[in-house]
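Quick one: this structure, given as structure tokens, is what I'll be asking you about.
A protein chain is absent from this complex, but the other protein chains hold their places.
Chain nomenclature is as follows: A, B, C, D and E, assigned in order of appearance, with residue numbering initiated at 1 for each chain independently.
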């Protein structure tokens, strides 16, 4: 099994969720994060003094999927989260060795 | 070493923490997240218009443990976080290659 | 590729970010988390009743880097985030199999 | 000239002939109204008219200041409940103020003030007043008095909402409010302010330490006992788990609003402003009311520093209110230093009573029982210290009478509500928070918080 | 003795000879001022002077209460917009109140009240008043009247800001405010309150259900149509996506502030307090104003419970305001039960009109159109039900006149602003929020929220 972890722009969440549902992914976990990258933030002025806002609000999505579905999930997220503007975010994939559904105790494939 | 990452219902945190302490796990990191899954959320009405609340508040727990303890940690979390109701959450396990305690520079097993 | 995930004290963020930039890491993602560990929190009094504050605010930094840079990143974070006081945090390293830059579709090394 | 806005309406009588609907409900001006104008044209101001205007103005100003206390309770309680129950607490406060106004018109006022004659309650019936455009007999305008009395009953109801927060269902709470504001408060109010039996005995309670604040406190205490504590507040081993309030600035704002409103509460309870003596008394009341609150704050700050080694802001805020409640039974006769001391003792009561209630596992979310019930009793007991026309014996009888009746009837009403419709939300709903579970609108919907404390 | 602070200045006239700058702008006291003192030394108070003081005091008290409504609108709107637009909403409210004050001095007051004479507008010119230290002719102090009228125009402008929130640019909004407060409101205000043509016809609007509230509502409606809805509010398929407000306690606070201010709004619109009859009428107005608001709240609560099975706190708050707007056209002649009913109908209007506007895809962020425009129309129509000197025909003519003029002129102004400088922020700026995009100061900078709802 894999976890696909994606950093996306916040307003893309609904679209990504819908697209994932459409390809059969019915669960995911979202975290509010701050991102720092090429998209350089901006300078603000507060009471006459400038300051740099370098961390921008992003959302992190984590989706656990069977290994064979991972590629499709990556592509789906990449396609729907893309605006073409700097700061669109990243997708990372890594392996997990075990998955458990707490409610039932089911494991691995059945747990997702 | 492994990281056991669990998505649980928020009000189960104290119980899980106590149970983990009881089996000798003395550190963990918690993140407030939103979950989407089989537990379908609910529809709300605001000023006469319905809307679906599909993301529900959950907590993500991350515990780094020596590989041999991982199974016990998974079982402990699964047992204490279970309510039997839909939405109890998931547990995922993956390997880490390195761990460092920042304060001392100790690594791996000693760092946990 | 690796992800270096570090739990640090919040006020160390800027310093760590600057140090990473200095060694050529130009992107990272930060999450506000709560930590539980050896640093035991403190007891507070509210309206005459004591209670333990056992979860302390920390920041989680995630940096995806090419495998060969991971060691340097770990060292850099460890050095700059260290205060020597209990609660400085941990660094964990794990492998990722794939990385995608959403904006361009570039993958792996190019995506970071 | 805006003054002419009303040129067509004139200073004379409004000859109201209702053309369409609701004719029975509108009011017809008495023809005598027109005779008012000449008086105003006299060279010198009539002493009676001038005093009438001053007295009425006092009720109107006092009334809007006490009305403002509704906002104070709303903010104080919003600040002291957890985030997940803040919308509900706001809603309850808006609703209870509205219900109090309507019930006090439909039932309460007459029950409290009409034909009590030394007895135990007045008459039933909707209250009303002479039609527009007419002058009023007596020493003040009838409607201004109603307005001023009405805002007091709302205060009593606000007290209950604070104690029972975070676990009571909306509708049984509102039903209790109907009963409290329409019947219970007016009945006991009549005993003293409506010239009932306690007034005849010489019981003294200037602006309502007992009649308003303790009454609210007794009703709240009965509710807290029937309802039980919030889940998680008390551990099995007697441990107390604080559930800190969501917003200290809102709690602070609420306290300042209440403090401001209290100048109306106590000051306008002088009930007259048309003489040097009356307005001088009102001035004394303003100063004493303020000083008692100062005393309560300073006492709470010093005491929490000494006992806990840290000043507790919620205790300081409660201390201000306890000081205010303490001076309310007699804000006029104490000298200013005495006023500080009376208020300070109120602050001391709060600091000790809050943990004491927790030991008894009585879960009072905002501290309303120490502030309103206990400081109210203290204030009422303290009257004879400075007011020679009163006696401790009578004061104690009064305190007991209000306590027995209000606590007893409240217990019965809460039990009936519990047995019939249920008064408490389910464990799940309580965990989720009343905002989501009961009314579906979160207080801060973009605040992602699981409510986990740092 | 603080009284002596002014020993050097005296009770007499201030012989102002401006030594340095700005001499033309300062004012010189008329010598007659000195003649006032003897009157005060008479044994008995002069009826004229006493009434003068009471009338002026009414304007001052009413004025500061209505001024306070500016804070109410700011808090209500801050609570009902999303977090990312809260700073902007606060800024707009501070700015519009300030602009209204200046414009009403420079242009508005004279346009509304001087030389209207049954016509369509008054004169142009900066307003002013006799210099300091002088007594005033007439029945009240000139400056107190200006102050009282000024706060009304600010109210009208506040209404617009709520509807257009979260997407309009700052500067075109402020420009519209200049035009509304300097020209549009004063022109239409003159028709009735300046003794223009509608006053001559017998149109009646006691404190401004139409003249203030509907005018604000019409201007807001025109703006909403030209500006369009917030992105994401309406789905392509007719779906409505609620965008819940950021803070229910702030919205509640704002509502209570407005409620309090309304006692000044309606009460002081009696315009005189110097007789028994006048102050008795003010008392009736206070009671009726309060009861109408109570009616609006209770109606909204009951109705949302019945229709949606959950009480909607934002509707309850809107219900209070709709009740207040409804009684504003005639707060004096209804009896108290009628006042409750008039207000309750206002509450009903809100509950039905809010989703109706959504069906029409008119995006009114805070519900200002149902509350101020529709309840304002209802209140104006309801006047003849209890006030026999008015007729439905004339009321309808008035409502139409205000609607046609204000909606029409507003449409034109909004279109011109749109065509010239643009009135709407870009899609990106809207997504980012006006706080970051337009003014660069977030409302809660430490709140990390992406604005994702739970």
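One rule holds for everything that comes next: a residue touches a chain if its C-beta (ideal position, glycine included) is under 8 Å from a C-beta of that chain, and two chains touch if they have at least 3 such contacts.
Since this is a predicted model, take the numbers as computed values, not measurements.
Note that the absent chain touches A, C, D, E when the full complex is taken as a whole. When the omitted chain is restored, the residue from E:247, E:290, E:304 or E:328 that touches it is E:247. Considering the complete assembly, chain D touches the hidden chain via residues 44-51, 54, 57, 61, 65, 82-83, 113, 138-140, 145, 148-149, 192-193, 195, 199, 202, 204, 244-249, 251-253, 255-257, 259-260, 263, 267, 269, 271-277, 279-284, 286-287, 290-291, 293-295, 297-298, 301, 310-314, 316-317, 320, 332-338, 340-341, 384-389, 391-392, 447, 449, 451-454.
Residues of chain E in contact with the chain left out of this view: 1-9, 11, 14-22, 25-27, 33, 36-37, 39-46, 49-50, 52-53, 56-57, 59-61, 63-64, 67-68, 70-71, 74-75, 78-79, 86-88, 90-91, 93-95, 97-99, 101-102, 105, 126-136, 141-144, 146-147, 150, 170, 247, 250, 253, 435, 438-448. With the whole complex as reference, residues 10-11, 13, 30, 32, 34, 44-46, 57-59 of chain C touch the missing chain.
Throughout what follows, only the chains that are shown with their structure count from here on.
Chains that touch both chain A and chain E: B. Chain geometry summary: the mean Cα position of chain A and that of chain D are 52 Å apart. Once the centre of each chain is set as its mean CA position, chain B and chain C turn out to be 18 Å apart.
Of all residues in chain A, those that touch two or more other chains are 30-32, 34, 58, 94-95. Multi-chain contact residues of chain E (touching two or more other chains) are listed as 244, 310, 312, 314, 448-449, 451-454.
Across the whole structure, chains are in contact as follows: A-B, A-C, A-E, B-C, B-D, B-E, C-D, D-E.
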